[in-house]
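A protein chain is absent from this complex, but the other protein chains hold their places.
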Amino acid sequence: MMTGEIRTTEGDISERSRSDQPAPTDEQGTAAESTAPPGVIVTEDMSVYYGKFRAVADVSLSFATNEISALIGPSGCGKSTVLRSLNRMNDLVPGARVEGSVRYHGDEIYDKDVDPVEVRRKIGMVFQKPNPFPKSIFENISWGARINGFRGSKSEMSDLVQEALESAALWDEVKDKLQESGYSLSGGQQQRLCIARAIATKPDVILMDEPASSLDPIATLRIEELMLELKNDYSIIIVTHNMQQAARVSDRTAFFNVKLNDQGMRTGRLVEYTETSQLFTSPTVQETEDYITGRFG
Amino acid sequence: MTAEATSVAVGTPFKKRRRIGENLIRGFLFACGALSIATTVGIVIVLSQQALLFFLDDEVTFAEFFGGTNWQPAIGQFGIWPLVLATLMVSVIAMVVALPLGLASAIYLSEYASQRVRAVIKPILEVLAGIPTVVYGYFALTFMTPLLRSIFGVSNVEIFNQASAGIVVGILIIPLISSLAEDALHAVPGTLREAAYALGATRLEVATRVVLPAALSGISAAFVVAISRAMGETMVVAIAAGASPKNFTFGDDSLFGYVLNPFEAGETMTGHIVRISGGDVSYNTIDYNSIFAIGLTLFVVTLGLNMLSRRFVERFREKYE
Partner (left out) sequence: MSPRLALQEKDYSDLFPEGEDLQRQIGGRRRREGLARIFFMVVLIVAIGALATLLYTIINAAFGMTAIVNTVEPDTIVAEMGHDPEESGLSDLSYDELVMVLENSVTNNVGRRLERDQRFYEDRLVFENETTWAQICASSQAPTGCDAAPRDKAGVLQLVNERVVEPDVVETWELIPSLLEREVIEAEILSAEFQAAHPGARPEFRAWLNWQFVTSPQSPNPETAGVRTAILGSLWVIAITVIFAFPVGVGAAIYLEEFARPNRINQLIQTNINNLAGVPSIIYGMLGLAILVRVLEPITSGSFLGEGGSATENGRTIISAGVTLGLLILPVIIIASQEALRAVPNSMRAAGLALGATKWQTIRKHILPAAIPGVLTGSILATARALGETAPLVVVGASTFIITDPSGPFSKFTVLPIQIFQWTSRPQDEFRNIAAAAILVLLILLVVMNATAVFLRNRYSRSN
């Protein structure tokens, strides 16, 4: 029963058809084995190795467009590793290796010809602890755009910065102090600045690695509200250790767990991936139920 | 009652004795620390006192010392500029060599190199840093000068010249800049790098457009320390740069052909001090006092540079704490 297969209901399929993804085979009624990639990012039998150590094994997931997908699980289950594999951030770790397939809009991102720089422009990331650059607020936002070849005029750049800050619900608070340092903001503001920074490169997926775990409850709430607004324009995948947060914001949730194999290695595996409401009220797998009811974790 | 009295009586002298020992030791240790103040006071007093005697001499005026361009004690001329100019010339050449190479080496070690490469390169830099300066002087005279002469022509490059000394001093300083700059780069938090990579930046862009600007004040401190070191360097210039002050007169001597020509010989402040004090010099002569005046100038300048670099380091620490 512990498979990585995607479990769908009729309702989901119709939702999916609203997305702008092509459905080559038009086989809308079938389950996960359709050949058309149904989500903006699709992994298939993905495993991540750090040297000889297999951190995560055989993950097959499809992340839907304009939805918030949450990855939850106990610590060490590999959810952050999975997240970082989606924008090739794992490449920066010496000895890291990804097997299997990860497709973004149908294109394999781990292809030999694909430059990770390309991938990361389209799939942005926000980190656990806010990490703005020691530059001005304006420059924090414009930096990413300029690196990626922004060809607009100065006024067009200003517009881009304003729009990014508005999308991150930060514009009103900083519009008069764009030249001040990013460090002059509070923790919650800094995190929204980081979100604005990620948005400025015009991605269509935003990955968030425990984005609110270092923030106080009020700032957390604002970030969650922001996420719900952002999903209209972006696809968001978050990792969170806070189950309630996953229940609050996500449309779909994937539960990962650590398994001990016969060599004694701890490898993470996908246990269940389904609509959030279903996962938390009537999970299909016993492990999931044990985790969400607090029997371990 | 008696028992209490005895216990108190035994307790008190015991405690007192241990405290005296503690205090003695503490006093000794404090004296060790205070010796450093005595050293600085000593340096300041010694240099100032002899320099004062120098300036009080009839033959010398402040104006001449700080403004004159001829240093010829035999005929009573004590203008410091020939020595200062040579010092600056050697230091500038040294920095031109050491800054780019040292900074690039620091960036490479901090942002690019794997553990294995670091394990090879860092010891090499440490070895370069540990070679005594007199050996570098030998190298300047026996290798660098002939090299320059063969490249630029024997008639264009003198046997003793400032360029040769300057280049070798630069090589000498590379490990210093490299290690200080690397510390500054290393102190930049890794999360900043992560954020830059996540935005789609290449390693070069992360290194030069995020990490380097973030470490700027630390790197500036490194540069200033290096300049101070170059100015205070003695043996390389004593051996290879020249043994007599390059006196000049504005207007008479060609600016680029002679005065600012790095291929000419020129004695620096430090080289002059070493030459004079290594020869026969009796106390209380004007020659003896003159080297203290030069020494005082050098001390003030290097002290100023070192304090400036500390200001940079504080600004750097503030940013990340």
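Order of writing sets the chain letters: A and B. Residues in each chain are counted from 1.
In the analysis below, a contact is a pair of C-beta atoms (placed from the backbone, for glycine too) under 8 Å apart; a residue touches a chain by one contact, two chains touch by 3 or more.
Here the structure is a predicted model, which means the values were calculated and not measured.
*Asks:* Of the listed residues B:Ala165, B:Met231 or B:Val259, which contacts the missing chain in the full complex?
*Replies:* B:Met231
*Asks:* Touch as defined at the start, partner being the missing chain; which of A:Asp45, A:Glu99 or A:Asp115 qualifies?
*Replies:* The one listed residue touching the chain not shown is A:Asp115.
*Asks:* Considering the complete complex, identify which of B:Gly68, B:Pro82, B:Gly137 or B:Gly166 is in touch with the unshown chain.
*Replies:* Per the contact definition at the top, the residue touching the missing chain is B:Gly137.
*Asks:* Of the residues listed, B:Met89, B:Ile171, B:Leu212 or B:Val259, which one is in contact with the missing chain?
*Replies:* B:Ile171
*Asks:* Can you name the residues of chain A that touch the chain not displayed here?
*Replies:* 115, 117-118, 145, 148-152, 156, 159-160, 162-163, 166-167, 169, 171, 201-202, 229, 232-233
*Asks:* Over the whole complex, note the residues of chain B touching the chain we left out.
*Replies:* On the chain B side, contact with the omitted chain comes from 18, 21-22, 25-26, 28-37, 39-40, 42-43, 46-47, 50, 100-101, 104-105, 107-108, 112, 121, 124-125, 127-128, 130-139, 141-143, 171, 174, 202-205, 225, 228-229, 231-235, 238-239, 270, 273-274, 277-278, 283, 291-292, 295, 298-299, 302-303, 305-307, 310.
Simple rule for what comes next: only the chains that are shown with their structure count from here on.
*Asks:* Using mean C-alpha positions as chain centres, tell me how far chain A is from chain B in Å, no decimals.
*Replies:* 52
*Asks:* Quick one: which bits of chain A touch chain B in the complex? Just the residue numbers, please.
*Replies:* Result: residues 87, 89, 92, 94, 117-121, 124-125, 127, 129, 131-135, 143-144, 147-148, 194, 197-198, 201 of chain A touch chain B.
*Asks:* Where on chain B does chain A make contact in their complex?
*Replies:* 114, 189, 191-192, 194-202, 205, 209-210, 213-214, 319
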